[in-house]
Each structure stands twice: as C-alpha cells, then as structure tokens.
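For this view, one protein chain was removed and the others were kept in their places.
Going by the order they are written in, the chains are A, B and C; count residues from 1 in each one.
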Amino acid sequence: MDLKLRAGDLAFQAEVRAFIDQHWPAAARGDTTVREFSAVRAPAEQHWFDALAAQGWSVPSWPAEFGGTDWTPTQHYIWDRETARAGTPQMSPFGARMLAPVLYTWGTPQQREVHLPAIRAAAVQWCQGYSEPGAGSDLAALQTRAVRSGDHYIVNGAKTWTSGAHHADWMFCLVRTDTRTAKRQQGISFLLIDMKSPGIEVHPILILGDIHSVNSVSLTDVKVPLANLIGEENQGWTYAKGLLTHERTGIAGVARSQTQIAQLREQAARTPLNGAWLIDDASFKRHVDEVEIDLMALEITELRTLASVEAGGAPGPESSILKIRGTEIAQRIADLQIEALGYYAMPYPDQQLIDNEGPIGPASAIGALHGMLYGRAASIFGGSNEIQKNIISKAVLGL
Amino acid sequence: MDLKLRAGDLAFQAEVRAFIDQHWPAAARGDTTVREFSAVRAPAEQHWFDALAAQGWSVPSWPAEFGGTDWTPTQHYIWDRETARAGTPQMSPFGARMLAPVLYTWGTPQQREVHLPAIRAAAVQWCQGYSEPGAGSDLAALQTRAVRSGDHYIVNGAKTWTSGAHHADWMFCLVRTDTRTAKRQQGISFLLIDMKSPGIEVHPILILGDIHSVNSVSLTDVKVPLANLIGEENQGWTYAKGLLTHERTGIAGVARSQTQIAQLREQAARTPLNGAWLIDDASFKRHVDEVEIDLMALEITELRTLASVEAGGAPGPESSILKIRGTEIAQRIADLQIEALGYYAMPYPDQQLIDNEGPIGPASAIGALHGMLYGRAASIFGGSNEIQKNIISKAVLGL
Amino acid sequence: MDFSFSDEQGLLKDSVERYVQQEYSFAARQKLVKTERGFGEKNWHTFAELGWLGVPFAEKDGGFGGGPIETMLIMEQFGRALVLEPFVSSVVLVGGMLAAVGKTAQKEKYLAPIIAGTLQGAFAYAEPQGRFNLADLTTTATKSGTGYVLNGHKAVVLNGPNANLLVVSARTSGAQRKTTGITLFLVDANAPGVTRRDYPTVDALRASEVYLENVSVEKSAVLGRVGKGYDVIQQAVDHATMAIGAEAVGCMEVAYKATVEYCKTREQFGQPIGKFQVLQHRMVDMFMEYEQSKSMMFMAAMRLAEGYTPQAQKAVSAFKVQVGKSGRFVGQQAVQLHGGMGMTEELSIGHYFKRLTMIDTMFGNVDFHLKRFGAL
Partner (left out) sequence: MDFSFSDEQGLLKDSVERYVQQEYSFAARQKLVKTERGFGEKNWHTFAELGWLGVPFAEKDGGFGGGPIETMLIMEQFGRALVLEPFVSSVVLVGGMLAAVGKTAQKEKYLAPIIAGTLQGAFAYAEPQGRFNLADLTTTATKSGTGYVLNGHKAVVLNGPNANLLVVSARTSGAQRKTTGITLFLVDANAPGVTRRDYPTVDALRASEVYLENVSVEKSAVLGRVGKGYDVIQQAVDHATMAIGAEAVGCMEVAYKATVEYCKTREQFGQPIGKFQVLQHRMVDMFMEYEQSKSMMFMAAMRLAEGYTPQAQKAVSAFKVQVGKSGRFVGQQAVQLHGGMGMTEELSIGHYFKRLTMIDTMFGNVDFHLKRFGAL
C-alpha cells in the first residue's frame, strides 16, 4: 500500500509532459472559461488536436481496436491530470466520451465505420438529445415520438438544454417508439440524427451571463433512416443508462480544481490588502486551505475508485460521491475567486471591449463571475446532486 | 419604529433588577448545568422561590385571576431576560408553563382550586406523560389504555422520556379511551395521575454523561378517579395541542445563550494560548462573533413575535423559527465551550471528587462536555427540528 | 420598543410597493437594462415628483424629513423589483454627505437638484489597491493657489456614466492608510482632466473607472472639513450599506417565494417537486434565512435612526454579514431548485441571484464586516 508511481508510470508521466510542452506550449495556455463557448477553433487548438491524432492519443479511453490506447487506469489518471493542469483543449465529450461507448458496444459495424473515425479525428461535432421541456432530471418522462414509415422514422418533438446543438453536425437522441408500455423506461429508442435534416430548428437558451452553450431543439416530421437506430427498437433506455454511468467517470474534476486552487493562490498573492497581500490574510487563507483539504480527500477517493477498477473489480461505493463532492468543491473555489476580486468582480466582461481596451481590473477578473454563475449548473445538469443522493441512498445504503 | 424601552418599561426593568440583586445575590449565582438535575433544593433557591411567592411573581404568565401578573409581553421579555442573565432558579416548566394553561382553560373549578395554588407555590412537582416507547415524535401513536370502571379509570401502559418523574408528585398524562376511532388523534383523553398511586413504577433512563433527568414510567392497573379527567373524554388531543404551542414560546432561549456567550468570552480571555489568550485568536473570536450575530438576529426575530402578539395579533410566521435556530445556536455555543477547554474538556466531572479535591483544570470545565452532550437533546425532544421543519413547510409555506 | 410603522411610513411603503408592482415588471426592467443610460428616466422623474428622492433629508433642506427607516422601506421594495435607478449612489451617498456636512451654498447648488431629480451624483471612493478599506487612498489633492489639484484613479464608481456630480475622496495629507488627512471634493463630472471608462456591471448597473489628471478645483469644492473626510465617508457608507442590505432582503423575499411557487407547480417523477421533503426543508431554510435577515434589517435601520454610534456601526456590519451569508444561500438554492430554468437569462430568478452576489461584495463582503464587527 503506497502512493508512489511505479517506474513505468513515471516514464509515462515524463512522456506525457514532454508531449504537452511540445504541442501545447505555455504561450497557448490561459483562461479557458471564455474559449469553452466559442465555435471557432484557434490555430493552437487545431494543432493540439492534430498532434493528438498523429500520436494516437485522441481518444485514450476507447478500446485499442477502435483507435484507443491500452493505458492502465493509472495512465489514464496521469493523462487526465497532466492535461487538466496544462489546461489543454478538451475534446467535446458528447462524441468521444458519451456516444462512442454506445457505438462500439451496441452499434452496427457500419455505424462504427461511419462515425467512430470522424469522432476520433474531432472532425464531427455531436450533441445529446435527452432532456425535454417538462422532463428535467426525470429523463424517462420524455415525449418525443418516432413513428416508422417505410425505411425511415418520422420524429416529432422537442429537446432542451442541448449543449452545443448550435455547432453540432449530429445528435444522438432518445425517442419514444412505443407509447403503450407498462413502465415509462420501456418503449424508448436510441437514434442518430443528422442535424442538417429538414424539420430541425435550433433556438439558443442564454445562460446567466449571456452565455450561449445550450439550446432548445425542435423536431418536426424529421426523417431518420432506420439504419440510424442503435441496437434494438424500444431498448434505448438500456443503452442510455450505460451511457450515463460513463458520464459519471472523471466527473470529480480533481485536476481542474487543483489548477483552480493554484490560480486562486497566485491571484490572492497579487491582490493588495492593507499594504500586504490577500494571501497573507488568515481567514482567506483558511478558506482556501479548507477547500484544498477536501480536494485532497476527493483525489484519494478517486484513486481508490481507480484502484478497485484496476484490480479488475467494479468501482466501489466511494465512487458515487465523486460528482457531488466534485461539484461542491468547484463551486466553493469559484466563490473564493469572486471574494478575492472584491469590487473587480462586478464589471461585465464584454469580450470585444476587453480586446480593444484591455481588462478592467486584474486579468483574472475577466469572466470570473460568469464562470461562477455557469458553475452553478454543475450541481443541476447531468442528474442534480439531489438525484445523486437519492441514488446513493437506494443503491449504496439500501434505504 | 425603534428599539428603545419606554419609560414605564425602564422603570419595570430597574425594579426587576433590584429584586434579583436582593433575592438572588451574585454569591448564589454560578454554573446551573449541574444543579438542574439535583432533586434537593439549595437554601438560596428556596429563598428565591419564597421571594417570588411573596412578590406575586411566581407565575407571571398566568392570568391575574389565578395569581399571575398583568404584565405586557415587553415586561415578560424583560423578566425572562433579566432572570436568565442572573441565572436565577427556574420553576419546573411542567406545572407552571405546560399544565397550568390547560387547567385554567379547560379544568373544572375544583381541579383549579386543588392544583393551581400548589403549582404557584412550587410546592408540588409535575411531570408530563406523553411519549411512549415506539411513539417518539409521533405522539398520536400512543397505546396506554384507560378503561372506565365505576368512578375510576383503570390505566395500563408505559410512558418514556418522562422528565423529572423521579421527583414528581403528579403526572399529566395522555391515554387512549377509545380504540375504534377513524383518526389516531381521536379517542385520546387527558388525565391527572397521582404518582403515589399503586401500580406506578419509575425507572431511570441515564442520559449521556450518566445524567438522570428522564425516566420510563410503567402503569399497571392504576386507579384514576373520573374527577381527574380534564375536559371531555376523547378530546385530550385538543388540549395537548394547545399545550404544545405553549411549550414553544420562549423556546429560543436567547437570554440564556447571551449569558453563555458572555461566559465563553470570559473563559477564552482566561485561557492561555502561546503566551497570549485564546480570545485574541482571530479564528476562535470569529466563530464566537458569528454565533453572536446569529443570536442578535434571533433576538430581534423574537421581539418581532412579541410585538405582533402585543399588537393583539397572533405571532407571525417568523415565530416558527425560534426553536430551530435557538437550539442550533445553543449547540454551537456548547461546541465552542468544548473547543475553548482543549484537553480539560476530557476529565469526567465526578461531583464528589470535585467537592473534595477541587476541579481538574479550570472551573469552567466542570460538566461542560456533559452539558454539550445533554444539549443535543434540545433538537430531538419536544418535536425534533426535522418535525419543526415539516410543520413550517406545511403551515407557513403551504407545501 | 416598537416595530410598527408610523402612518407616514406606512403610506410611503404602500406607494413604493404599488409603483414597483404596477410599473416595474421584470419585462419592463429588462427593457431598461438595454437602454443607453441603463435606467428609466421617466421612473426617475416620478420618484422625484413623489418626493422619494428627498425622503432621507430634512424639510429645511427641501426633504421629506425621513431617515434610515424610510430609506429601508424604499430599498426593500426596490429590491423586490430589482430596481435599476441610482437611488443609493445619488440620494443616499452623495445626497447624504451633502446633507451631513454641506455648506448652505453647496446644498442649494447640488442637494436641491438631486432631490428634484435634475442632477445625479456618484461617489468615487474606492481605489484599485484599496479593496474595502475606505482610508486606503493614493488619490492626492495638492494645494495650488486658492484651490486644489486632484490626481488618481477611482475604481468601480457606480452610476459614474450617468453622474453630473462626482464626490471624490482624496488625500490632502497623511500616509496611504491613515484615517486622518482625507478630504472630500465636489467635482463636475465634465471638468477638464476627468476621464472615464464606462461599463455595465454583471448585475446590469452602470459603473466607471474614473481617472483624475491634474483636475483643478476651487476651495469651494471642499465638502466638509479639510482632512476630516473619513468620518463623513464612514457614515454615508454605513447608511448605504443598510440600504443595499434592505434591497437584498427584498430580493430574498421574491427569490424564496418564487421558488416555493415554482416547486408547487413543477412536476417530476409524477408529483410536484415541492412534495419532496428534502426540497421542502431546503425552502424552510431559505425562509428562515430571509426572516433572520429581515430582523437584522430592522435592527440596523433602527440603530442608525437612534444616532450614528459605534453600536449602530456594529449593527450595520452584523446586518451585512447576515445578508451576505443569507443572500448567497437563498440565491444559490433558488437557482438550484429551479433547475435548468434557474440558470437562464430569460427567467428573473437568476438575476436576483446575480444582484444578491454583487450586494455581498458591495461596501465590503462577509469577511470584511465580520472583522469590523469583531473590532468594534
């Protein structure tokens, strides 16, 4: 029992760091909050994705046969940590992390051939058609209908909170193909829908801070080839469930929060306070230390999960707390960033104005408050933390 | 709108303070935690109760016709605050605050004549026979049966968590007189039972810290005269409900918590820390200040309740938070007292040992930890804080 | 001890409440956000006509003869509607300082038009290095001839873009954080040497960075006594802190009640989400935070009304601590319980959260006021 990295892992870590330094140089690094929401890809980002492809590291989590790596969980952990620390561009999770597992598990050979390479090359953007108006955390209440006619389904309905639908080429989508089932989870099918299909309209939903990342999508008599059905008709819920668990892993965001804490300390070390610096203030420092300790615990909890998976077993009960604690910690860090900024948390970050006239107050202030607001979604979307606790109560405590 | 006391109230406050200084001199004051649980009454305490009786202040909250005072709510507030600050002996609440209102509201003239004067003179001790094994916060689940036979009821059953039953002369008790009712709240009657009646056994329940304040009481074929029935048979729940609301008032314990905070600051000012004093420690002081601020808010909330009552109206919704916040604050103060003591929170307070050899560590350490443990009951008994929130959710928020 | 409002106070409260209910829907408010000045000129004139802009001032100064209680009543209602008009900047801060220490000539020239709504003020007190310390000033005022020359950079001056009159705190003597040697100056917003960088704030107010380069002012521009500005600033800021605290209480009331209503109607898993006990208790907590904050609001206002004593300062700091904690909790949970909808610009709930967050920062956050409370 020890925390040391084995020789092989140390070598791998060195290799990863070298790769990052070469293809994502410090010059390219910076605040990621803003970039996350921009459609266009900066040259530096494009270079990174090309380098990943050339190296064969675009989709590490996939099975090797589909272009993934054969990394051990520890190697994956090292990769996730190092890339998060360097703030490298992240592949859109919808294709690479969420749909791909469904494709290589339940997809037809032809579906795999068409879609997996495109996702791997980050050439095609996907979005997730799950939530619907009136069905938030209660996924199974979905209403969107798909009716067979010839070699197509005709899909009618509406999806909402659809991240990235406004620059997505495809959407993977849950639709109701049978309305006369006993349980609501039955009669649901899993379709791949081309966003260029006639009858699809995307309307932006502005998130606090005028951020455009999610949308509502309306589908009116959209024709979807039967060939775009995943697995069997009416079995979509099974595939989606598997997909949701994939959504959980790595959700603790430990490395990202560690980076944020480091930035917070730097920021506080440059923030004047009564002739000294904010970082020297006992109560502020105390709050940062408290979050860091909680984060240390969460990191070990994640490593324990990793270990039990590596030992061939399934993740233990401790894994269920990763999302709840991870989001709580990230939100507390965001609050501390606002506290550190004082009055300079207040200016509205007009990107154009900033590009022309420079930031108002410290550069760290740009988008900080909007980042905090946006971070509130982490405990709501993807199964609210209240839903998470219901699940733990039932699955782990047997209540 | 202002917080100043009117001239009349200031005069009353002066009168009260003079009375306390005369009959409860500083010499008699001290830690009350221990005394609370002792059966015997110290001479100083006896003198206090005699003085109250002579002054006609034994039972201020009663209507004047029964020996109470005609004080305004503000005067009651002043009285409660001043006596709590001086830590004067408190009348057992069971007779004076909980049963008496039932007696003068629903009791027969004869029941009033027999019992009210004895309660007022603090000559007779009462206990409350409500909770039963298997019916904690869920009062209406009670099982104790009372069956008419001639001019008596024959009572069989068991009560638990009965405070002071071991030195009580009488018990007011909820019993089931009809088992075939639609609602569980129906068929319950309110009886007065002489604790010397054959068939009553009292067994101590030791609370954490070996404190004997509550008991289990078994009743086997106990004969209770029909004359000891309050109001109508099967209507007991109505009377008990009214009594429970009486139990709520003054439950915030603001004055007591203010005294505790003052003592805590004194204690911390005498606690050495790295050559200085604990009270100079920023983080400790911060925690005390935070509790004090919450307590300031609670005091005003209580005054607002008082004002709306004084204005002839019923207490507003804000009154419902008094118990929850009051107990939370008292428990936080107790935790800080333990924190202040450091290692000297650990010795077991053997009263005999202390009397012979003096305290171990500072005098403030005596019973502090047991006081903290005992204080955990405040959020459990008398309707747990969870039950309180259910009530607010329903009654105030309409959820 | 009296928690009831006088008849005048009751009438004032009702008229403000009625006005915001009728004229200040969320939709109407969002229209104003998009206008160039960022508030309703029509509203401002009505406020003046109804006498609200004179509420805290003595009759002899052309005011309504009210005080902190009246300011509290107005601001609580303004908070419920997220009112954008610069009442705090122009009336409570600038007006308040003029009323406190202004010479007759200064009152006639500036306070009268402020009450009339024809002139707006902004208070330039904060500086980039100063955080919440009102005495941490690098802006200097150097004697020159009969007047002074001002140089410095004032940070996040609320209502800067709309103000005709700036009150500037500057150092006439003493070291950077000394409380003595601070002097207040009445500066024409368009005076030579005054430049601004204007911007909206995250909560849709308007503010400016104000740069002073060799700005010459006459001796008559000194507000109050030379070198004795600190006490004036503290008093004005404490009144303004109580005012935005009351605004926060109004925000919290709407936020928690809207959440309760939403949870009664929003169905999930086959029942209104308000039937889930965890959410019920969460809303009870929100309700309790609101009530505790409201109690503190009354205390702070009443203490200030009794006179500007250390006890009043302590009450204001305690109120700000309470409002900072409660506002954050109520705002966050209102968004959480509204689910995705709470995250949208479209719904009002998120805007209350934004405002509550900014109020925590304004005039010093929880940590600052906890320390001040402990030191007083």
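Just so we're on the same page, a residue touches a chain if its C-beta (ideal position, glycine included) is under 8 Å from a C-beta of that chain, and two chains touch if they have at least 3 such contacts.
As the structure is a computational prediction, the values presented were derived from the model and not from experiment.
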Among the displayed chains, the hidden one touches A, B, C
Could you tell which one of B:A11, B:A42, B:A64 or B:L208 touches the chain left off the display?
B:L208
Using the definition of touch stated at the top, determine which of B:I154, B:I251, B:I338 or B:I391 touches the missing chain.
B:I338
So one chain is hidden, and I want to know which residue out of B:C127, B:I324 or B:L369 touches that hidden chain in the complete assembly.
B:L369
Note that subunit A touches the chain not displayed via residues 1-6, 9, 74, 285-286, 289-290, 293-294, 296-298, 300-301, 303-304, 307-308, 311, 317-318, 321, 324-325, 386, 389-390, 392-393, 396-399
Residues belonging to subunit C that touch the chain removed from view
276-278, 281
Just checking the interface: what residues of subunit B touch the absent partner chain?
131, 134-138, 141, 160-161, 205-210, 214, 271-275, 278, 283-284, 335, 338-339, 341-348, 350, 353, 357, 360-361, 369-370, 372-373, 376-377, 379-381, 384, 386, 389
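As a working rule, only the chains that are shown with their structure count from here on.
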How many angstrom lie between the centres of subunit B and subunit C, each centre taken as the mean Cα position?
43
From the mean C-alpha coordinate of subunit A to that of subunit B, what's the distance rounded to whole Å?
54
Would you mind pulling out the distance in Å between where the CA atoms of subunit A average out and where those of subunit C do?
39
Where subunit C touches two or more other chains simultaneously, the residues are 370-371
Touching two or more other chains in subunit B are residues 286
